[in-house]
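Only a single protein chain was left out; the remaining protein chains are all shown in position.
Letters A and B mark the chains as written, and numbering starts fresh at 1 in each.
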Amino acid sequence: MNKKRQIEIWVGVFMAIGFAALFLLAMQISNLGTAYSGDTFRVIARFDNIGGLKVKAPVTIAGVEVGRVQDIRYDPDDFRAVVVMGVQAQYLGKIPDDSFAKILTAGLLGEQYVGIDPGGSESTLKNDSEITITQSALVLEEVVGQFIFGKGQEGASK
Amino acid sequence: MLNLFASLGAWGMESLTRLGRAHLLLFPLLRGLLDILRRPRLLVDQLYSVGVLTILIIAVAGLFVGMVLGLQGYNVLSRFGGETALGFMVAASLVRELGPVLTALLFAGRAGSALTAEIGLMKATEQLSGLEMMAVNPEHRVLAPRFFAGLVSVPLLAAIFSCLGVLGGWMVGGGLLGVDQAAFWNGMQEGIDFHDDVVNGVIKSVVFGFVCTWIAVFQGYDCLPTSEGVSRATTRTVVHSSLAVLGLDFVLTALMFG
Partner (left out) sequence: METMQQSATESDRSLVRIRGLRFRRGERWIFDGLDIDIPRDRITAIMGPSGTGKTTLLKLIGGQLVPDEGTVEVDGQNVHALSTAELYRLRMRMGMLFQSGALLTDLSVFENVAFPLREHTRLTESMIRKLVLLKLEAVGLRGARDLMPSQLSGGMARRVALARAIALDPMMIMYDEPFTGQDPISMGVLVQLIRQLNDAAHLTSIMVSHDVAETLQIADRVYVISDGRVVESGTPEQLGEGGSDWTRQFINGLPDGPVPFHYPAPALSEDLLEGAQC
(Lines give C-alpha, C1' and ligand atoms only; values in the text may rest on other atoms or scores of the structure.)
Protein backbone atom coordinates (compact mmCIF):
# COMPACT_ATOMS: atom_id res chain seq x y z
CA MET A 1 0.00 0.00 0.00
CA ASN A 2 2.81 2.32 0.94
CA LYS A 3 4.66 1.61 -2.27
CA LYS A 4 1.47 2.14 -4.26
CA ARG A 5 1.13 5.59 -2.75
CA GLN A 6 4.76 6.38 -3.48
CA ILE A 7 4.30 5.51 -7.14
CA GLU A 8 1.20 7.66 -7.33
CA ILE A 9 3.06 10.60 -5.83
CA TRP A 10 5.98 10.26 -8.20
CA VAL A 11 3.73 9.99 -11.22
CA GLY A 12 1.87 13.06 -10.01
CA VAL A 13 5.15 14.95 -9.67
CA PHE A 14 6.20 13.82 -13.14
CA MET A 15 2.95 14.95 -14.72
CA ALA A 16 3.10 18.28 -12.88
CA ILE A 17 6.67 18.97 -13.98
CA GLY A 18 5.85 17.93 -17.53
CA PHE A 19 2.85 20.20 -17.80
CA ALA A 20 4.73 23.02 -16.11
CA ALA A 21 7.44 22.62 -18.74
CA LEU A 22 4.86 22.74 -21.53
CA PHE A 23 3.38 25.85 -19.94
CA LEU A 24 6.81 27.46 -19.71
CA LEU A 25 7.47 26.65 -23.37
CA ALA A 26 4.22 28.35 -24.29
CA MET A 27 4.35 31.38 -22.04
CA GLN A 28 8.01 32.10 -21.30
CA ILE A 29 9.89 30.90 -24.32
CA SER A 30 7.48 31.54 -27.17
CA ASN A 31 5.70 34.73 -28.10
CA LEU A 32 2.37 33.58 -26.70
CA GLY A 33 3.05 35.35 -23.42
CA THR A 34 3.97 38.60 -25.09
CA ALA A 35 1.48 38.59 -27.92
CA TYR A 36 -1.56 40.69 -27.24
CA SER A 37 -4.47 38.44 -27.89
CA GLY A 38 -7.31 40.72 -26.79
CA ASP A 39 -9.59 42.87 -28.93
CA THR A 40 -8.10 44.91 -31.72
CA PHE A 41 -9.37 47.37 -34.28
CA ARG A 42 -8.27 47.49 -37.88
CA VAL A 43 -6.22 50.24 -39.42
CA ILE A 44 -5.20 50.25 -43.06
CA ALA A 45 -2.17 51.85 -44.65
CA ARG A 46 -0.97 51.82 -48.24
CA PHE A 47 2.72 51.73 -49.07
CA ASP A 48 4.59 52.05 -52.35
CA ASN A 49 6.97 49.36 -51.20
CA ILE A 50 6.84 47.30 -48.04
CA GLY A 51 10.33 45.81 -48.38
CA GLY A 52 10.54 42.75 -46.17
CA LEU A 53 7.57 43.46 -43.92
CA LYS A 54 5.77 40.30 -42.84
CA VAL A 55 2.48 39.38 -41.24
CA LYS A 56 2.72 39.48 -37.41
CA ALA A 57 5.39 42.18 -37.52
CA PRO A 58 4.97 44.65 -34.64
CA VAL A 59 3.24 48.02 -35.00
CA THR A 60 4.77 50.61 -32.69
CA ILE A 61 4.20 54.16 -31.50
CA ALA A 62 7.23 55.82 -29.95
CA GLY A 63 8.89 52.40 -29.93
CA VAL A 64 6.13 50.77 -27.87
CA GLU A 65 4.26 47.91 -29.46
CA VAL A 66 0.58 48.74 -29.90
CA GLY A 67 -0.42 46.08 -32.39
CA ARG A 68 0.58 43.65 -35.10
CA VAL A 69 0.37 43.44 -38.87
CA GLN A 70 -2.58 41.20 -39.67
CA ASP A 71 -2.59 41.03 -43.42
CA ILE A 72 -0.57 42.23 -46.39
CA ARG A 73 -1.92 42.25 -49.93
CA TYR A 74 -1.31 43.93 -53.25
CA ASP A 75 -3.90 46.30 -54.69
CA PRO A 76 -3.62 46.12 -58.49
CA ASP A 77 -5.70 49.31 -58.97
CA ASP A 78 -3.17 51.75 -57.60
CA PHE A 79 -0.13 49.45 -57.68
CA ARG A 80 0.44 49.71 -53.96
CA ALA A 81 0.66 47.32 -51.05
CA VAL A 82 -2.20 47.33 -48.54
CA VAL A 83 -1.12 46.60 -44.98
CA VAL A 84 -3.87 45.76 -42.50
CA MET A 85 -2.85 46.29 -38.89
CA GLY A 86 -4.60 45.15 -35.75
CA VAL A 87 -4.18 47.83 -33.09
CA GLN A 88 -5.10 47.09 -29.48
CA ALA A 89 -8.61 48.27 -28.61
CA GLN A 90 -7.39 50.39 -25.71
CA TYR A 91 -5.89 52.85 -28.22
CA LEU A 92 -9.16 53.30 -30.09
CA GLY A 93 -9.83 57.01 -30.30
CA LYS A 94 -6.39 57.96 -29.05
CA ILE A 95 -4.38 58.02 -32.30
CA PRO A 96 -4.78 61.18 -34.46
CA ASP A 97 -5.99 60.40 -37.99
CA ASP A 98 -3.23 62.44 -39.63
CA SER A 99 -0.58 60.16 -38.15
CA PHE A 100 2.37 59.11 -40.26
CA ALA A 101 3.07 55.39 -40.86
CA LYS A 102 6.47 54.23 -41.98
CA ILE A 103 8.22 50.94 -42.34
CA LEU A 104 11.35 50.78 -40.23
CA THR A 105 14.10 48.29 -39.68
CA ALA A 106 15.31 47.10 -36.30
CA GLY A 107 19.06 47.54 -36.46
CA LEU A 108 20.95 47.42 -39.71
CA LEU A 109 19.73 44.04 -40.94
CA GLY A 110 16.97 43.20 -38.47
CA GLU A 111 13.26 42.57 -38.82
CA GLN A 112 11.05 45.23 -40.35
CA TYR A 113 8.15 46.76 -38.49
CA VAL A 114 5.61 49.56 -38.81
CA GLY A 115 6.24 52.74 -36.83
CA ILE A 116 3.47 55.29 -36.38
CA ASP A 117 4.30 58.96 -35.68
CA PRO A 118 1.25 60.66 -34.17
CA GLY A 119 0.01 63.78 -35.93
CA GLY A 120 -1.79 66.78 -34.47
CA SER A 121 -5.36 66.34 -35.67
CA GLU A 122 -8.36 66.50 -33.35
CA SER A 123 -10.15 63.55 -34.97
CA THR A 124 -8.77 60.06 -34.37
CA LEU A 125 -8.42 56.68 -36.11
CA LYS A 126 -11.45 54.41 -35.93
CA ASN A 127 -12.03 50.85 -36.99
CA ASP A 128 -11.21 50.37 -40.69
CA SER A 129 -9.90 53.91 -41.11
CA GLU A 130 -6.83 54.50 -43.24
CA ILE A 131 -3.53 56.19 -42.57
CA THR A 132 -2.92 58.19 -45.70
CA ILE A 133 0.53 59.54 -45.05
CA THR A 134 3.01 56.72 -45.40
CA GLN A 135 6.67 56.18 -46.07
CA SER A 136 7.90 53.06 -47.83
CA ALA A 137 10.50 50.70 -46.58
CA LEU A 138 14.09 51.60 -47.06
CA VAL A 139 15.43 49.19 -49.64
CA LEU A 140 19.17 49.01 -49.26
CA GLU A 141 19.97 48.53 -52.93
CA GLU A 142 17.99 51.63 -53.90
CA VAL A 143 19.70 53.76 -51.27
CA VAL A 144 23.10 52.60 -52.40
CA GLY A 145 22.10 53.16 -56.02
CA GLN A 146 20.92 56.69 -55.28
CA PHE A 147 24.05 57.47 -53.38
CA ILE A 148 26.30 56.41 -56.23
CA PHE A 149 24.09 58.20 -58.73
CA GLY A 150 24.22 61.38 -56.62
CA LYS A 151 28.00 61.20 -56.36
CA GLY A 152 28.21 60.78 -60.12
CA GLN A 153 26.03 63.86 -60.71
CA GLU A 154 28.09 65.84 -58.22
CA GLY A 155 31.23 64.94 -60.15
CA ALA A 156 29.59 65.82 -63.46
CA SER A 157 28.38 69.22 -62.29
CA LYS A 158 31.83 70.24 -61.18
CA MET B 1 23.08 -15.47 -57.63
CA LEU B 2 19.67 -17.08 -57.32
CA ASN B 3 20.38 -17.65 -53.67
CA LEU B 4 20.98 -13.96 -53.24
CA PHE B 5 17.58 -13.13 -54.69
CA ALA B 6 15.95 -15.87 -52.68
CA SER B 7 17.34 -14.61 -49.41
CA LEU B 8 16.47 -11.04 -50.36
CA GLY B 9 12.93 -12.17 -51.13
CA ALA B 10 12.65 -14.09 -47.89
CA TRP B 11 13.88 -11.11 -45.96
CA GLY B 12 11.43 -8.83 -47.72
CA MET B 13 8.46 -11.10 -47.10
CA GLU B 14 9.47 -11.56 -43.47
CA SER B 15 9.74 -7.79 -42.98
CA LEU B 16 6.39 -7.20 -44.63
CA THR B 17 4.55 -9.76 -42.54
CA ARG B 18 6.15 -8.35 -39.44
CA LEU B 19 5.05 -4.87 -40.44
CA GLY B 20 1.56 -6.25 -40.96
CA ARG B 21 1.52 -7.86 -37.52
CA ALA B 22 2.71 -4.59 -36.00
CA HIS B 23 -0.18 -2.73 -37.57
CA LEU B 24 -2.69 -5.36 -36.52
CA LEU B 25 -1.46 -4.90 -32.97
CA LEU B 26 -2.65 -1.28 -33.05
CA PHE B 27 -6.30 -2.33 -32.87
CA PRO B 28 -6.10 -4.21 -29.58
CA LEU B 29 -3.87 -1.44 -28.25
CA LEU B 30 -6.55 1.15 -28.95
CA ARG B 31 -9.22 -1.19 -27.63
CA GLY B 32 -7.17 -1.46 -24.44
CA LEU B 33 -7.91 2.21 -23.85
CA LEU B 34 -11.33 1.11 -22.56
CA ASP B 35 -9.73 -1.04 -19.87
CA ILE B 36 -7.45 1.83 -18.92
CA LEU B 37 -10.34 4.24 -18.59
CA ARG B 38 -12.06 1.74 -16.33
CA ARG B 39 -8.92 1.19 -14.26
CA PRO B 40 -6.55 4.18 -14.49
CA ARG B 41 -4.34 2.41 -11.97
CA LEU B 42 -2.89 0.32 -14.82
CA LEU B 43 -1.67 3.46 -16.55
CA VAL B 44 -0.30 5.05 -13.38
CA ASP B 45 1.99 2.09 -12.68
CA GLN B 46 3.37 2.23 -16.20
CA LEU B 47 3.77 6.01 -16.15
CA TYR B 48 6.05 5.44 -13.21
CA SER B 49 8.34 2.92 -14.88
CA VAL B 50 8.21 4.55 -18.31
CA GLY B 51 8.07 8.23 -17.42
CA VAL B 52 9.32 8.91 -13.93
CA LEU B 53 12.36 6.69 -14.21
CA THR B 54 13.38 8.44 -17.43
CA ILE B 55 13.23 11.99 -16.03
CA LEU B 56 16.75 11.98 -14.67
CA ILE B 57 18.55 11.14 -17.90
CA ILE B 58 16.31 13.55 -19.81
CA ALA B 59 16.96 16.37 -17.36
CA VAL B 60 20.72 15.91 -17.31
CA ALA B 61 20.92 15.55 -21.07
CA GLY B 62 18.72 18.60 -21.63
CA LEU B 63 20.79 20.77 -19.36
CA PHE B 64 24.06 19.80 -21.01
CA VAL B 65 22.77 20.05 -24.54
CA GLY B 66 21.52 23.56 -23.72
CA MET B 67 24.88 24.52 -22.26
CA VAL B 68 26.72 23.26 -25.33
CA LEU B 69 24.31 25.12 -27.58
CA GLY B 70 24.95 28.29 -25.59
CA LEU B 71 28.70 27.91 -25.89
CA GLN B 72 28.78 26.99 -29.57
CA GLY B 73 26.10 29.48 -30.51
CA TYR B 74 27.99 32.24 -28.77
CA ASN B 75 31.19 31.45 -30.62
CA VAL B 76 29.46 31.59 -33.99
CA LEU B 77 27.14 34.50 -33.30
CA SER B 78 29.76 36.73 -31.71
CA ARG B 79 31.68 36.75 -34.99
CA PHE B 80 28.81 38.67 -36.54
CA GLY B 81 28.09 40.71 -33.45
CA GLY B 82 24.83 38.87 -33.04
CA GLU B 83 25.17 37.63 -29.46
CA THR B 84 21.73 38.99 -28.70
CA ALA B 85 20.24 36.32 -30.95
CA LEU B 86 21.71 33.62 -28.71
CA GLY B 87 18.45 33.10 -26.81
CA PHE B 88 16.53 32.68 -30.01
CA MET B 89 19.07 30.30 -31.45
CA VAL B 90 19.21 28.09 -28.37
CA ALA B 91 15.46 28.00 -27.90
CA ALA B 92 14.65 27.49 -31.57
CA SER B 93 17.00 24.56 -31.99
CA LEU B 94 15.72 22.98 -28.79
CA VAL B 95 12.01 23.48 -29.28
CA ARG B 96 11.95 22.63 -32.96
CA GLU B 97 14.48 19.82 -33.22
CA LEU B 98 16.71 18.76 -30.40
CA GLY B 99 14.05 18.55 -27.71
CA PRO B 100 11.72 16.12 -29.47
CA VAL B 101 14.43 14.17 -31.30
CA LEU B 102 16.95 13.69 -28.51
CA THR B 103 14.19 12.92 -26.02
CA ALA B 104 12.83 10.24 -28.33
CA LEU B 105 16.30 8.74 -28.85
CA LEU B 106 17.04 8.71 -25.13
CA PHE B 107 13.57 7.34 -24.45
CA ALA B 108 14.10 4.51 -26.90
CA GLY B 109 17.39 3.65 -25.22
CA ARG B 110 16.20 3.95 -21.65
CA ALA B 111 12.50 3.07 -21.58
CA GLY B 112 11.90 1.42 -24.95
CA SER B 113 14.53 -1.25 -24.51
CA ALA B 114 13.31 -1.92 -20.98
CA LEU B 115 9.75 -2.29 -22.24
CA THR B 116 10.81 -4.76 -24.90
CA ALA B 117 12.88 -6.78 -22.48
CA GLU B 118 10.10 -6.85 -19.90
CA ILE B 119 7.41 -7.94 -22.34
CA GLY B 120 9.77 -10.41 -24.04
CA LEU B 121 10.64 -11.99 -20.69
CA MET B 122 6.98 -12.16 -19.76
CA LYS B 123 6.46 -14.03 -23.00
CA ALA B 124 9.45 -16.31 -22.45
CA THR B 125 8.30 -17.21 -18.94
CA GLU B 126 4.78 -17.98 -20.20
CA GLN B 127 3.30 -15.09 -18.20
CA LEU B 128 1.47 -13.76 -21.24
CA SER B 129 0.19 -17.22 -22.06
CA GLY B 130 -0.84 -17.59 -18.45
CA LEU B 131 -2.82 -14.36 -18.59
CA GLU B 132 -4.59 -15.58 -21.68
CA MET B 133 -5.55 -18.80 -19.95
CA MET B 134 -6.85 -16.76 -17.02
CA ALA B 135 -9.17 -15.11 -19.54
CA VAL B 136 -7.24 -11.86 -19.40
CA ASN B 137 -6.17 -10.44 -22.73
CA PRO B 138 -2.49 -9.56 -22.43
CA GLU B 139 -2.78 -7.11 -25.32
CA HIS B 140 -5.25 -5.06 -23.31
CA ARG B 141 -3.87 -5.74 -19.88
CA VAL B 142 -0.10 -5.65 -20.44
CA LEU B 143 0.64 -3.95 -23.76
CA ALA B 144 -1.91 -1.16 -23.92
CA PRO B 145 -1.06 0.52 -20.58
CA ARG B 146 2.62 0.53 -21.51
CA PHE B 147 1.85 1.94 -24.93
CA PHE B 148 -0.27 4.79 -23.64
CA ALA B 149 2.16 5.54 -20.84
CA GLY B 150 4.84 6.05 -23.49
CA LEU B 151 2.52 8.15 -25.62
CA VAL B 152 1.82 10.47 -22.67
CA SER B 153 5.36 10.51 -21.30
CA VAL B 154 7.40 11.44 -24.36
CA PRO B 155 5.81 14.87 -25.01
CA LEU B 156 6.11 15.74 -21.33
CA LEU B 157 9.72 14.56 -21.24
CA ALA B 158 10.46 16.55 -24.40
CA ALA B 159 9.01 19.68 -22.80
CA ILE B 160 11.18 19.11 -19.72
CA PHE B 161 14.20 18.59 -21.97
CA SER B 162 13.59 21.83 -23.88
CA CYS B 163 12.96 23.91 -20.77
CA LEU B 164 16.08 22.67 -19.05
CA GLY B 165 18.01 23.14 -22.27
CA VAL B 166 16.99 26.79 -22.44
CA LEU B 167 17.99 27.10 -18.80
CA GLY B 168 21.38 25.57 -19.61
CA GLY B 169 21.87 27.91 -22.55
CA TRP B 170 20.96 30.85 -20.40
CA MET B 171 23.35 29.77 -17.65
CA VAL B 172 26.25 29.62 -20.08
CA GLY B 173 25.25 32.56 -22.27
CA GLY B 174 23.93 34.92 -19.64
CA GLY B 175 25.96 33.79 -16.69
CA LEU B 176 29.34 32.76 -18.07
CA LEU B 177 29.70 34.68 -21.30
CA GLY B 178 27.90 37.84 -20.30
CA VAL B 179 25.23 38.08 -22.98
CA ASP B 180 22.68 40.74 -22.09
CA GLN B 181 19.93 38.99 -20.12
CA ALA B 182 17.05 41.08 -21.41
CA ALA B 183 18.21 40.66 -25.00
CA PHE B 184 18.51 36.91 -24.47
CA TRP B 185 14.93 36.51 -23.25
CA ASN B 186 13.37 39.15 -25.52
CA GLY B 187 15.06 37.77 -28.59
CA MET B 188 13.78 34.35 -27.66
CA GLN B 189 10.22 35.46 -27.10
CA GLU B 190 10.18 37.55 -30.25
CA GLY B 191 11.59 34.81 -32.38
CA ILE B 192 9.81 31.70 -31.14
CA ASP B 193 6.27 31.51 -32.39
CA PHE B 194 3.81 29.54 -30.31
CA HIS B 195 2.10 27.89 -33.23
CA ASP B 196 4.98 27.39 -35.63
CA ASP B 197 7.53 26.29 -33.08
CA VAL B 198 6.06 25.11 -29.79
CA VAL B 199 2.95 23.38 -31.13
CA ASN B 200 4.88 21.78 -33.97
CA GLY B 201 7.52 20.61 -31.51
CA VAL B 202 4.86 19.03 -29.33
CA ILE B 203 3.26 17.35 -32.35
CA LYS B 204 6.66 15.93 -33.25
CA SER B 205 7.21 14.52 -29.80
CA VAL B 206 3.74 12.96 -29.74
CA VAL B 207 4.49 11.24 -33.05
CA PHE B 208 7.88 10.08 -31.78
CA GLY B 209 6.36 8.83 -28.55
CA PHE B 210 3.78 6.88 -30.51
CA VAL B 211 6.36 5.30 -32.81
CA CYS B 212 8.94 4.52 -30.12
CA THR B 213 6.55 2.80 -27.71
CA TRP B 214 4.72 1.05 -30.51
CA ILE B 215 7.99 -0.42 -31.75
CA ALA B 216 9.09 -1.34 -28.23
CA VAL B 217 5.82 -3.02 -27.32
CA PHE B 218 5.58 -4.84 -30.62
CA GLN B 219 9.16 -6.10 -30.55
CA GLY B 220 8.66 -7.46 -27.05
CA TYR B 221 5.38 -9.12 -27.97
CA ASP B 222 6.66 -10.54 -31.25
CA CYS B 223 10.06 -11.78 -30.11
CA LEU B 224 11.12 -15.40 -29.97
CA PRO B 225 10.52 -16.53 -26.39
CA THR B 226 14.15 -17.37 -25.68
CA SER B 227 16.90 -15.36 -24.05
CA GLU B 228 18.52 -14.83 -27.43
CA GLY B 229 15.22 -13.77 -28.95
CA VAL B 230 14.64 -11.23 -26.20
CA SER B 231 18.11 -9.74 -26.49
CA ARG B 232 17.74 -9.45 -30.26
CA ALA B 233 14.35 -7.82 -29.90
CA THR B 234 15.81 -5.30 -27.46
CA THR B 235 18.54 -4.37 -29.90
CA ARG B 236 16.00 -4.11 -32.70
CA THR B 237 13.86 -1.80 -30.60
CA VAL B 238 16.67 0.68 -30.13
CA VAL B 239 17.83 0.52 -33.75
CA HIS B 240 14.38 0.68 -35.31
CA SER B 241 13.17 3.41 -32.97
CA SER B 242 16.22 5.56 -33.61
CA LEU B 243 15.98 5.19 -37.37
CA ALA B 244 12.24 5.78 -37.34
CA VAL B 245 12.62 8.91 -35.23
CA LEU B 246 15.32 10.39 -37.43
CA GLY B 247 13.50 9.54 -40.63
CA LEU B 248 10.17 10.82 -39.39
CA ASP B 249 11.84 13.96 -38.11
CA PHE B 250 12.91 14.81 -41.63
CA VAL B 251 9.42 14.17 -43.01
CA LEU B 252 7.72 16.16 -40.27
CA THR B 253 10.19 19.02 -40.54
CA ALA B 254 9.65 19.17 -44.28
CA LEU B 255 5.90 19.26 -43.75
CA MET B 256 5.98 21.83 -40.94
CA PHE B 257 8.75 24.23 -41.82
CA GLY B 258 9.46 23.42 -45.44
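Please note the rule applied: contacts are C-beta pairs under 8 Å (C-beta built on N, C-alpha and C of every residue); 3 or more make two chains touch, one makes a residue touch a chain.
Because the structure is a prediction, the values reported are computed rather than measured.
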Displayed partners of the chain not shown (whole complex): B
Given B:Leu33, B:Ala59 or B:Val136, the one touching the chain that is not displayed: B:Val136
Residues from chain B at the interface with the omitted partner, ascending: 121-122, 125-127, 129-137, 141
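Here, only the chains that are shown with their structure count from here on.
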Whole-Å gap between the CA centroids of chain A and chain B: 37
Residues of chain A that touch chain B when the two form their complex: 7-8, 10-11, 13-15, 17-19, 21-22, 24-26, 28-35, 56, 111
Of all residues in chain B, those that touch chain A in their complex: 44-45, 47-48, 51-52, 55, 91, 95, 153, 155-157, 159-160, 162-163, 166, 188-194, 197-198, 201-202
